[in-house]
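Apart from one protein chain that is not included, each protein chain of the complex appears where it belongs.
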Amino acid sequence: MDESRRGFIGKAFGAVAAVGGIASLIAMKKTWDPLPSVMSAGFTTVDVSGLEANKLEIAVWRGKPVFILKYSADMKPTDGRSVKIGDHYFSVMIGLCTHLGCIPAYRADQHDFKCACHGGEFTDAGVQKFGPPPRPLDIPPFKLDGVTLVLGEEGPEYKAIMAKAGGA
Amino acid sequence: MAEFKKADSMLEWFDQRLGVVNFAKVMMTEYWIPKNINFLWAMGVLLTVLFTFLVVSGIFLLMYYKPDVNMAFDSVNYTIMQEVAYGWLFRHIHAVGASVVFLVIYIHMFTGIYYGSYKKGREMIWVSGMLLFMLFSAEGFSGYMLPWGQMSYWAAYVITEIFGGIPVIGDELVVWIRGNFYVSDSTLTRFFMLHVLLIPLAILGAIVFHFYALRFPHVNNEEGEFFDFDEEAEKYLAGNKKESKVVPFWPVFLSKDFFVLGFFMLFFFYLVFFHYDFAMDPVNFDKADGLKTPAHIYPEWYFLWSYEVLRGFFFEIAGVSGKDLGLMAFGFANAIFLVLPWLDRSPMVKPANQRPYFKYWFWFLMADLIVLTVYGKLPPTGANAWVGFASSMTFLVLFIALPFITKAEAKKVGGK
Partner (left out) sequence: MKEFKILAVIVALVGITYYGIEPYAHHIMHPEVAPADFSFKTLKNVDTTLAGNVENGKVLVEANCIACHAIDKAGYPAVMPNADAAASYGVVPPDLSSAGRIYDKNYLANFIFDPVTAMHLEGKYTPESGKQFPMPAYNWMSPQEIMDIVAYLQSVTPKVTEGKEANKTTFEAACGRCHNMKYAGIEATTPKDNLKAYMGATPPDLSQYIKSRGEHYLHSFINDPQVLLHGTSMPRVGLTEKAQEEVIAYMEEIGDSKKAERESLGLWVMLYTLVFAILAYLWKRKIWSEVH
């Protein structure tokens, strides 16, 4: 009889029901998204003007420790890694050993980092020099705003470092 | 091991291992439902859909809700309602769904009473259904506590206080239920456990049992007519679809359910988006304050008739205090529906309008429940208190009289 029409209406109905189902799934996916307050907290601002040279400052960015180290007069900047802020050079890097994630300690007298877990060592600019770490300390996205460092945003200095690292 | 030949199709592969073809016949295409039914028969599917909405929306609320007296209110009214993408939508669906599910439960229940679908082999369907009503009531009550607003707190306080009326163990029982001397964090977390895990599991089990209990006696029909389902099924399968008195669950019965569901959803979503104060009472947007009782406290609408029976007895009778009388009447009111199949002494399975005495009893009960519901909301002062007393007494009398009314009816009809 009206098999084909019943078939058509049935399919149309099924399609509309499916659309509703898909829309619901999309809404459910969005409900899982990190909250706006979490995303906005993904930025940490640090005023570096008051920092002492050769003394490690640790900021927190997205739950991770970030090493900010102001160079003293006898510390030489490393091309492609050290950042110039105002009149001084700084190291800005994530303080997690690239071997297995422990937090290395800064040795002010030797201007280097030593990781207690498996003996890895990094230079003042975070380049690995001894032990198991496979690569230098990661550099977080950052932006410079005068003497303010904004972690989490990609500024031109960060992009330049990344470009150089990619080339090397 | 059983011998498995190579399957010719994916369907046959699954059928060899899981018996899916037979399963589909038994559950769907050869599950026979009477043809002479009206849209009230769709309430069961409506309830299943609403329950699914409640569980799914509940799952998403559960991701962000914090069951702690200091964090609960803000986790709901700030995080979920204003920060989480579509959080407000899940909360609205959950709150409105919880309220509307009771509307459909009552329609479903009174349909059963009207058509006599609780007797002559269908007693277990009725009992499991009433058990579901009680489980849903407990689920609603425990859920309402979670936002930790003023209504949440004071409803929890008043209702847990009721148990103090039980002789000998009352006072200790109240402290045991609350986990503290007063409604506090321990009360919130245990009711959270009940609401999220224990009661939903019990509801799922009861639903499965309720569906199972339907199979042997078969679904009732508009005339209460008894017929041979096997014979009618044969007619249908032979191709005599129009002469057969039955239809298969899928696709025929469910197609009608979906149609009713569609228009019901219009009503439901209108409430969810535009008219939800009845389900999310404004008083509950004040944070719980144990030192300040709101000017007007009342339970959710579906508990009002029961609440009115509780407070309908406000003076001493024959040496028993109003409070104790109310408590006893409240216990009676909530339990009596369970034994309805045994209170009805007539063997007639007929719609109420074809039962000479039962029809008056039914509509009298409907009117009484409406009066109890409305007066359960109004302040119990002056004339209202007396109306409450009269309608509570009427409720008790109606049920006590039912065996006598139906026995007389049976005699009258049998005598013809």
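A and B label the chains in the order they appear, each numbered from 1.
The working rule: a residue touches a chain if its C-beta (ideal position, glycine included) is under 8 Å from a C-beta of that chain, and two chains touch if they have at least 3 such contacts.
Computed from a prediction, not measured in an experiment: that's the story for all the values here.
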item: Which displayed chains the hidden chain touches across the whole complex; value: A, B
item: Listed residues B:Arg17, B:Arg215 or B:Lys377, member touching the removed chain; value: B:Lys377
item: Which of B:Trp301, B:Phe330 or B:Phe399 contacts the chain that the document leaves out; value: B:Trp301
item: Contact partner of the left-out chain, one of B:Leu61, B:Met81, B:Ala156 or B:Ala233; value: B:Met81
item: Option from B:Pro282, B:Pro347 or B:Gly414 whose C-beta touches the chain left out; value: B:Pro282
item: Hidden partner interface residues of chain A, rising order; value: 1-2, 5-6, 9-10, 12-13, 16-17, 19-20, 23
item: Residues in chain B touching the chain absent from view; value: 35, 38-40, 74, 77-78, 81-82, 88-89, 92, 103, 107, 241-242, 244, 247, 251-252, 255-256, 258-259, 261-263, 265-266, 269-270, 272-274, 277-278, 282-287, 295-296, 301, 304, 366, 370, 373-374, 377-379
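By our rule, only the chains that are shown with their structure count from here on.
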item: List of chain B residues in touch with chain A within their complex; value: 60, 63, 79, 83-87, 89-90, 258
item: Parts of chain A lying in touch with chain B, wherever the complex brings them together; value: 13, 27-28, 30-33, 35-37
